[in-house]
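Written out below as structure tokens is the structure these notes cover.
Note that this complex is displayed minus one protein chain, with the remaining chains in position.
And then chain A:
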Amino acid sequence: MGIFGFFSKDKKEKLDKGLEKSKDSLLSKIGKAVVGKSKVDDDVLDELEEILITSDVGVDTTLKVIRRIEERVARDKYMGTDELDVILREEVAGLLSENQTEQLSDFEIPAGVKKPYVILVVGVNGVGKTTTIGKLSAQFKNKGYKVLLGAADTFRAAAVDQIKLWGERTGVPVVAHGMNTDPSAVAFDAAKKAAEEGYDIVMIDTAGRLHNKVNLMNELTKIKRVIQKFIPEAPHDVMLVLDGSTGQNAVMQAREFTKATQVSSLAITKLDGTAKGGVVIGISDEFKIPVRYIGVGEQIEDLQIFNKDEFVDSLFKK
């Protein structure tokens, strides 16, 4: 992963701290599971199943991991409990790398993309879409990008005010038409302004929608279409924001949103509040969509670029 600068060391500490509960639960629980045992037997595997499931890894992925470990035990005839966390670590890393093709250390507009780079942010209600946009706008701006926000959540009471406040705070302009206006019109104006005035990045906030509401999902398609009038290859990124404390419904959300709008990246928020880094593993196993950001705290810099190796390190750090 190269050389850690001062910032990334800082960031690493924050990640460790944010995931402290996940880490504690995974490692210490494994520790407890193997107390007084020298080899991995059925009891240990049962315990392991419980540990993974209670970390929101999900039944299917858990069974997959258990099966793989079982196979290894059968093949090697014997596996000491001291090897267990090494092997588990390998398995988890394996699950993550199957879809985590990108390994970014920082966000940059990909080479060859004609600016403005458009990010459409979607998700169900209350996952932290607007907050994610607010934090990202600050990060992008600090990196020297010219950023524009589109307040296309015109539905939830005061959502427009919320993003405007973020705009004021981070010094980023916000295109807004007020509440209960047509979200596509907001997206249209934001795309137009960005294209005409030479912005680098546009982020469009959308109203939270439960993924089983057909009309609202169709609305996303329309927003996409109007943006393309000005920026034909947009949106460059459709980011689905998931709440880290959501259980197996996160999988349903990812599935339905993928159907409705080609989701290209995930942001998983509120991971600091839960004992569950597990949902990241489960989602990675089921979908070929890379996790790009994880939220491990309230501060702007607590929304971090997801790095598989660092994440696994944090999860299994002794």
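Here is the rule we use: a residue touches a chain if its C-beta (ideal position, glycine included) is under 8 Å from a C-beta of that chain, and two chains touch if they have at least 3 such contacts; residues count from 1.
One rule holds for everything that comes next: contacts and distances are computed from a predicted model.
J.: Mind telling me which option in "Nitrite reductase small subunit NirD", "Acyl-CoA dehydrogenase", "Energy-coupling factor transporter ATP-binding protein EcfA2" or "Signal recognition particle protein" is what UniProt lists for the chain we can't see?
T.: Going by its UniProt entry, the chain not pictured is "Signal recognition particle protein".
J.: Looking at the whole complex, which of A:W166, A:F230, A:F257 or A:Y293 touches the chain that is not displayed?
T.: A:W166
J.: In the full complex, which of A:N142, A:T221 or A:N249 touches the chain missing from this view?
T.: Considering the complete complex, A:N249 is the one touching the chain left out.
J.: Which candidate, A:D272, A:D285 or A:D302, sits in contact with the chain we can't see?
T.: A:D272
J.: Name every residue on chain A in touch with the hidden partner chain.
T.: So the residues of chain A touching the missing chain come out as 21, 50, 53-56, 58-59, 124-128, 131, 134, 155-159, 161-162, 164-166, 169, 179, 210-212, 214-215, 243, 245-250, 252, 270, 272-276, 278-279.
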